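Got a structure for you, questions after.
Here the complex is missing one protein chain, while the rest keep their positions.
Our next item is chain A:
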Amino acid sequence: MPAPARSVAVPAVSPRLLATALLTVGLLLTLAYLVAFDQGAVSRSGMFLHELMHDGRHLLGVPCH
């Protein structure tokens, strides 16, 4: 049951769009991971980024130490 095309602001989902979308989500999930879950393993900054964003991590409801 396709929604009426009028007033719909998005392009149709093509394989190419889907691939771009998955790549985008992958990159953004990596960013979210760095903020919320990284223990220094990916950021290669030791625990610096983890410590810097520690309050945010706790207040965003993510499990921490």
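Methods note: a contact is a pair of C-beta atoms (placed from the backbone, for glycine too) under 8 Å apart; a residue touches a chain by one contact, two chains touch by 3 or more; residues count from 1.
One rule holds in what follows: contacts and distances are computed from a predicted model.
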| Undisplayed chain, where the name is taken from the UniProt record, one of "Protein-export membrane protein SecF", "Putative cobalt transporter CbtA", "Pimeloyl-CoA dehydrogenase small subunit" or "BolA/IbaG family iron-sulfur metabolism protein" | "Putative cobalt transporter CbtA"
| remark: Even though one chain is not shown, chain A touches it at residues 1-4, 6-13, 17-18, 20-21, 24-25, 28-29, 31-32, 34-37, 39, 46-48, 50-65
